[in-house]
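Every protein chain except one is present and positioned as in the full complex.
Right, chain A next:
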């Protein structure tokens, strides 16, 4: 389909090129006076930035830690080329003071340019969230060559399932907090068109959330594929649930090993998964599928949001870089009760969750173990880290079974300086 979108793409091409160059090349907009906007300069005088500065005294999130009145004053009246503002980026962090134990991010991007226009706030938040990664000076490696993976087959007496997920954004279209209905529908159209051309073991089918039948819905629930309208205020306050379920859907291959969510928290979430312990094959399919989808959208003049400092651009700063969470469901009945369990995970740079995902508790000694990190290490590095880590955990479990002692490993360093 050409017409309005081709026109739009050509007018966006300058922006797209500049955005892909990353830091420092984009022209920042200010709230321009426009027909009917004569009042804006008056309102700004009546309400200087100090009048609008949010009350963050009870807040515990990365945004609240980084945002000062001075930064707010400099950024409040700026807009991205899509007219997205700082207030819109931080609304979720203002509305959700945070958890005393978990430090949430507290801000989102509305478009690719948000990370640049509001870099004065995004970059310290990224630094805090991603272990000191500095987008101004560091580059992020992308590596989707699954052949480099070693020891990627787990002992299936312990590992019940293996999974890798990431997200991708379509360059030139606003992100879920900001997108209009037609942009969201365009994301859906572009992605479905690419997916419908996948072949072989990747052949599959799309299920639109608004149009699926009762039977389809039940089957997707039973397969644990269905996503629902977000209820978490962290997400709804960011505006990403608007117009639900318009242009949202789920695509999966016939074998149910490759799954894509469209227009949930990101333009796309891509998931490769299998029962059992063959993480290498899961990652191979992941890389293959991702590359195919990318090739197919590029044939039609689209590309993913990416730059060499931030890697793949997603809605939440916590998912920048690889956006990759590789994990297993693994039985660790003895190790999980050992007081050193937490420290071992920490040294391996892994995190545990319950088998329901984030914010759930473990059931029956089965844990979801995955990589902590997203940015600053490549996909291959992170998956290898996960594989080596899980193998270590299984080894500990076996040692404990045999009555032998276990050791806390040397902590892995993240960045080589």
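Some observations on this one:
The rule we apply is simple: contacts are C-beta pairs under 8 Å (C-beta built on N, C-alpha and C of every residue); 3 or more make two chains touch, one makes a residue touch a chain; residues count from 1.
In this section, contacts and distances are computed from a predicted model.
A chain of this complex does not appear here, and its UniProt-recorded name among "creatine kinase", "Serine palmitoyltransferase small subunit B", "glutathione transferase" or "Kynurenine--oxoglutarate transaminase 3" is "creatine kinase". In the complete complex, the hidden chain is touched by one of A:116, A:183, A:284 or A:373, namely A:183. Touch with the chain that is not drawn comes from one residue among A:149, A:241 or A:273, which is A:241. The chain not shown here touches chain A at positions 4, 7-8, 34, 36-40, 43, 46-47, 51-55, 58, 79, 82-85, 87-88, 91, 94-95, 174, 177-183, 185-186, 210, 236-237, 239, 241-244, 246.
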